[in-house]
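A single protein chain has been omitted from the complex, and every remaining protein chain is retained in its original position.
== chain A ==
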Amino acid sequence: MSERPTGEAARGVAASAHDLVKTYGSEEAEVRALDGVTVDLMKGEFTAIMGPSGSGKSTLMHCLAALDTPTSGDAVVDGTGLAGLKDKALTTLRREKVGFVFQAFNLIPTLTARENILLPLDLAGRKVDQAWFDAVIDAVGLRDRLSHRPSEMSGGQQQRVACARALVSQPSIVFADEPTGNLDSTSSAEVLGFLRRSVDEFGQTIVMVTHDPVAASYTDRILFLADGRIVDELRDPDRDAILAKMAGLQDLATAKAAG
């Protein structure tokens, strides 16, 4: 990875799911959070996973990101199958290949912004690529905040720090779980704009779970989940198309509940 990804759309698969099933609970009261999901997430693409509450979108992301183990099926990240990997290997994989942005509580309160950003590199014992670090910092516009602690920053700033942290180790794929869920619209726009640019300018692969059509409209591709299955897909979406799809899904769910 000495060569930095360029803005050109890269070919190939960054991560994929193969017939992923995830069930919770006992036999009688079994909940199928994932019901056989198979999907490829392409390199250099910004993908959104959408769906109503309980559709399994977070579970899918957790399984792909090596945070959770599926009941059956396999997830592959950057060519590595996760099935059967021990905790140690999973930890290493998360550290080396995956970046995370969570909805809340993204930062270690005792560390400064700079330290938080460099945490995955420090944990891996890797050297900082100073030019890359500078590029990321400038992209998120946090240069003057680097020595601040999380408690001294706004929610939007904290999320941008989290984004920078996810990018700085140049992971194969970044998973973002409702990254704008707790933010006002201005801050949301900043964070989403930055994620979009990191795909366009740095060729970063990003997968984002969201139920906000505005956020989803920043992406290249949207996967719609319902009842643990991928039920639809949208490329280069605009807001109206998303809203229409979501409404359709909601109607489907309502009809199902009634019928």
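Here is the rule we use: a residue touches a chain if its C-beta (ideal position, glycine included) is under 8 Å from a C-beta of that chain, and two chains touch if they have at least 3 such contacts; residues count from 1.
One rule holds in what follows: contacts and distances are computed from a predicted model.
Set against the options "Predicted acyltransferase, LPLAT superfamily", "RNA polymerase sigma-70 factor, ECF subfamily", "ABC transporter permease" or "N-methylglutamate synthase subunit B", the UniProt name belonging to the omitted chain is "ABC transporter permease".
Within the complete assembly, A:Thr110 is the residue of A:Thr110, A:Ser154 or A:Ser185 that touches the hidden chain.
Of the candidate positions A:Val31, A:Ala83, A:Ala124 or A:Ala244, contact with the unshown chain belongs to A:Ala124. Looking at A:Leu67, A:Leu85, A:Val214 or A:Val231, the residue that reaches the missing chain in the full complex is A:Leu67. Counting the whole complex, the residues of chain A in touch with the unshown chain are 62, 67-68, 87-88, 91-92, 94-96, 100, 102-111, 115, 119-120, 122-125, 165, 178, 181.
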